[in-house]
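Here's a structure for you.
Yeah, one chain of the complex is gone here, protein chain that is, but the others are all in their spots.
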């Protein structure tokens, strides 16, 4: 008996649940949990289920794909033992990367991080000590070389999705398009407020009473992609812009870890400008 | 086309999803959303779905019940237009009752409150003005008479579930058993802390930094039933026991409203000492 | 022995605390609590203290004012028994007004609301039943007449501050200037995000995972004034724009009540574009 995560996304229409569940039942599978939602703006049906089945993986996949072909759906099936491979891009700030490595090395977050790519050398030691390859590639003359490394790494390491853990560079529209729905950024603000640079200086001058962080998919506009997770914390007049920055780091870590965990467990569906994120 | 909420609870075993979804598909129904969870402690399968179908309600129900009979499941199907009837029991505190009436009269909470029963006269005016019948029944010689009124009201008004909105009396074990899974209480503390009387005095003497409230099913022990929703708020050394009591009222209102909303939309499943509450 | 709230705001410089506290000590006053903060952007010293003294109010005030004259400070002293008078402006939405009246009539919020002014008749019954005068004044040809009523009411009822409880009209720059630091608005969004109209439609299309509300002072730009209190709540893909609007109402009520309570207890200091809000 092996357990699998099954994800399906297709245009909504009658009969999807019936077709999926009779197919699974026909394979002798037992559905352990099940979430489905019909996203109204894009008319997209999103379905996630966990099932167990006593059948070879190839056979099961082949039969599933054949049976569900009429739906024209995006389907993914993953053995729960098989942990996703994640490429992390960073710059100099280490708090999100350190947190992701802490969680993976302590078996708190079921992902592999085989490789980290940065435009600086700063985080090499920590990455390598944590068991990841590290590539530093200058972006002083543009991000072309670095993005070539990203493409190469995705192939070499069979990468499932990419995380920008305070990467601080703009992703090219081409790479953004290639990684549609597989590229997650952490933004150090509670979007859509304070989109631009120096959000803490802005927040401090504005005297806000709460600050936040947002994990989102990257689209053409770095800070405007579909939101995956958000978090906030309270601040007061006693907090300087520097204090807010520190408090934000705690939120960024948690919000990004939540988003990566949701991605890794197949709970995130990208539907146009929005996401469906199952609990 | 009418929309229905479908709830199913039964012992977990293979084929439940398949049987339900093929049956619905056979009726021409379209599943709009779907949540299912296999509760491990009690091995209970909990399933909630919303579907639309173009069929008379009686026919649909008859066919569903026949087809799903082999599951030996508790099943309920409700037209989403048909709002649940709720009996509210109160004593003298009005904040939860006022809040529930505000939400129902402003179409924020899809329930009917046809009747309020209390051991005092205090809340008659507000209840009657809000369109509910009001019965006051003294409990100075025990709750037997009042509970007889409750049983009568449940029959007369076709009550779906009962809410203790700061009722302050102990429910008899008999009535508790009769209303198993249909009797919701709001407790002015973050259970399991501060179970007994005067929780705010206790909390203040203990110098806690957060207080909370808990909505739960009533079982034999008033404050110990399965938890449905919980909420907290911050307090500090500046808050007296009386201040905490005021802050608690805001949390009680919200936590109870959340629980009632979840009950009314068929999202709450009682499984032994625990609940499954879908989002 | 009477208790007083003392507020002082002046340009920061050495000796303020010493002068205030020796003056109070000289009057035989006992300081019960004390908060002070030097706001760095505007170099403003904000001080709030609660003291008790056995002296006639006039004598105490006269001596305080004379002694503290060298500071050139804005000073206010209020007997804690003497509750502030608040004018509330509304339109058609009742949730904030109903909540404020609930709290005042249940002695949860120590303010008087002698009068409510609106551009519609809708909330007359509830206001009058709660003991307030109600003036409806059409704004279909501009807010001039209504604002004249506001000025009149402020004089007649010795109003301490004004609350816009979903008033939905733009305050004229003149009235805004007259009421500088005494005019509080509740905005149904987590500023600075979603400033314009229809914030929930915007939030829904954007797929945000949290929504919020902001109480702020009104300045020339309605939605841009210094922030007093903020709150948030979680939403998900399951929430429609209408669901978000309902959830927001709960936050708006709480955030506005917190701001009004802070105002009423002299904890809010306006310093340029920011506020200092003591706990």
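The letters A, B and C name the chains in turn, as written, and every chain counts its residues from 1.
What we mean here is this: a residue touches a chain if its C-beta (ideal position, glycine included) is under 8 Å from a C-beta of that chain, and two chains touch if they have at least 3 such contacts.
Computed from a prediction, not measured in an experiment: that's the story for all the values here.
K.L.:
Can you say which of A:11, A:108 or A:145 touches the chain missing from this structure?
P.N.:
Once the missing chain is taken into account, the touching residue is A:108.
K.L.:
Name, in rising order, the residues on subunit B that touch the hidden chain in the full complex.
P.N.:
Against the missing chain, subunit B presents residues 37, 39-41, 190-194, 205-210, 212, 226-232, 236-238, 240, 273-277, 279.
K.L.:
Which subunit C residues touch the hidden chain?
P.N.:
13-22, 24-25, 28-38, 47, 49, 279
K.L.:
Can you name the residues of subunit A that touch the chain not displayed here?
P.N.:
That gives, for subunit A, the contact residues 33, 95, 98, 102, 106, 108, 236, 238, 246, 249-250, 254, 257, 279.
In this text, only the chains that are shown with their structure count from here on.
K.L.:
Find the most central chain, measuring centrality by the gap between its CA centroid and the centroid of all protein CA atoms shown.
P.N.:
So the chain sitting closest to the middle is B.
K.L.:
Which positions in subunit A are in touch with at least two other chains?
P.N.:
37, 279
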